[in-house]
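Got a structure here, written out as structure tokens. Questions coming.
For this depiction, one protein chain was excluded, whereas all remaining protein chains were kept in their positions.
Moving on, here comes chain A:
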Amino acid sequence: MRGAKSAKWVTGAIIVALAATACGGGKSGDSGSDAKAVDPNGIFSIELGEPEKPLLTGDTMESNGSAVMAGLFSTLVDYKADGSLTMVNAESVTTTDSKTWTVKLKPGWTFHDGTPVTSKSYVDAWNWNASLKNAQGLASWFADIKGYDKVHPDAEGAKQTADKLEGLKVVDENTFTIELTKSVPYFGHKLAYIVFAPLPDSFYKLDAKTRGQAPVGNGPYKFKSWDHKKKIEITRYDGYKGPNKAKNGGVVFKNYTTLEAAYEDLKSGNVDVLRQIAPKDLPVYRQDLGDRAVDQAYSAIQTIAVAFYADQWKKPKQVDPRVIQGLSMAIDRATITKTVLNGTREPATGWVAKGVLGFQEDGGNGVTKYDPAKAKELIKAGGGVPGNKISIQYNADGGHKEWVDAVCNSIQQATSVQCVGDGKPDFQADLTARKTKQVKSLYRSGWVLDYPVNANFISDLFRTGAGGNQGDFSNKELDAKIAKADSAKTLDESVKAYQAIEKDLKNYMPSIPLWYYKVNAGFSEKVSGVAYGQDGDPILTGVEVKK
């Protein structure tokens, strides 16, 4: 899936791009238990960077904007911590063949401007977001729907020949159908993403400048104000009909230039909820905050991807997967996550992150185990690393240097393959090198769930030509297996098929899994019930403010 949220932590000037940071929504579970009385109208504050772009459902990809949008909009469905679906604005989402889907809405919902939410609100919004002329970054999410190639041709210079997606049909006020070009068993899970939110009629009357400055949504909160680079305020929408009504009066998103500053303010009581602790404070934050410290896994993974187009891996012959297996087994993940990364990551055992439907223990089939002897053996058996030298490209502005050096050391010590970090000055330069296929050897990569199904971590990354497949990995055998898993009748079967594929990925080694991300955050004494979703963002509606 192309074009999901990216570049997390763009706090003020400093871009700390963690990885591809997609947002799925994911609101589940809250643990509101505290003796002090709760003020149902209490307002709390959250640390946030300035959203990079206007707040549009079709263009909000990075985490700062997503955090706000998650409060303003409700989508048809949402998912629980185990990856299973719950209905939000939808009464039901049904299909018999995974190709034609019928959506029934809960009646009586209204937008914050008072107009009703109907099936047309959805269909119009999707058409608008998918249309090439609106150039929305998340448009490709509609690629499954019939007629997408007419509304949004991909090739450069192409003109769109239709304004509306052929596959979307309004049946009545509260029902519409979606026809896909082929069966997609996990399409229902995708609907939780913000790009599938409805838009009120008033949206289309706005001009490009005001659009996205004061969004009118259908979610638990309504927009109040956006004082650029200072704060964004949203307040509870009392007409909200959904299951996740806000337990507080509203949220103030405060802008900080650095995470360090935010942490200092948390300690002095000027901000209530943090989304992340700065590396400097990680060693002490558990002591400082006690049971208000958060340390929780979320569905994201860091990997080292292989630039298969590079001469090193291609000439004179395609690299043997055993060589990459060997490199993988030469990395001491346990020690690096504990020391260099301060326990903020958890060693990965496979390619699919935790909290995703179909996650399995040891999905990597042992390929992530640290075993220097075996590593050496595998590399030798595979014909050795060409030139006996590798480099790992990373962006130097993202705090990646330390672990890249550690990984290199680990590989060098275990296998005597020379390894150096290839630092690009910033995320922009790193991205451009990847896009223009200039990566010389390996590069740092990552993935945060778009939707909580294991297909998202396999098909969207390793299929030939997939959006997330930037290393030009291509294998016909694997493509066939993915196509088969995608054409499964039910979601269950598809998930199982993908589980089998994951176990098998060891034989292709499209990338080297490193570790799963964790939320390391904290909150103040003023609030309780702070929980974090699979995308790593705090769940706004569950927070309770003490009197």
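Basically, contacts are C-beta pairs under 8 Å (C-beta built on N, C-alpha and C of every residue); 3 or more make two chains touch, one makes a residue touch a chain; residues count from 1.
Note that contacts and distances are computed from a predicted model.
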Chain not displayed: protein name in its UniProt record ("NADH-quinone oxidoreductase subunit D", "ABC transporter permease", "Fumarate hydratase" or "3-isopropylmalate dehydratase"): "ABC transporter permease"
Option touching the unshown chain, where A:Gly242, A:Gly421, A:Gly446 or A:Pro538 are the choices: A:Gly446
Contact partner of the left-out chain, one of A:Gly83, A:Pro215, A:Pro321 or A:Gly468: A:Gly468
Hidden-chain contact residue, picked from the options A:Asp39, A:Glu52, A:Glu166 or A:Asp472: A:Glu52
Residue among A:Lys80, A:Lys120, A:Lys146 or A:Lys231 touching the omitted chain: A:Lys231
Residues from chain A at the interface with the omitted partner, ascending: 1-7, 12-15, 17, 19-22, 51-54, 61-62, 132-133, 135-137, 139-140, 152-158, 208-209, 212, 227-231, 254-258, 261, 264-265, 268, 270, 397, 424-429, 431-433, 435, 445-446, 467-468, 470
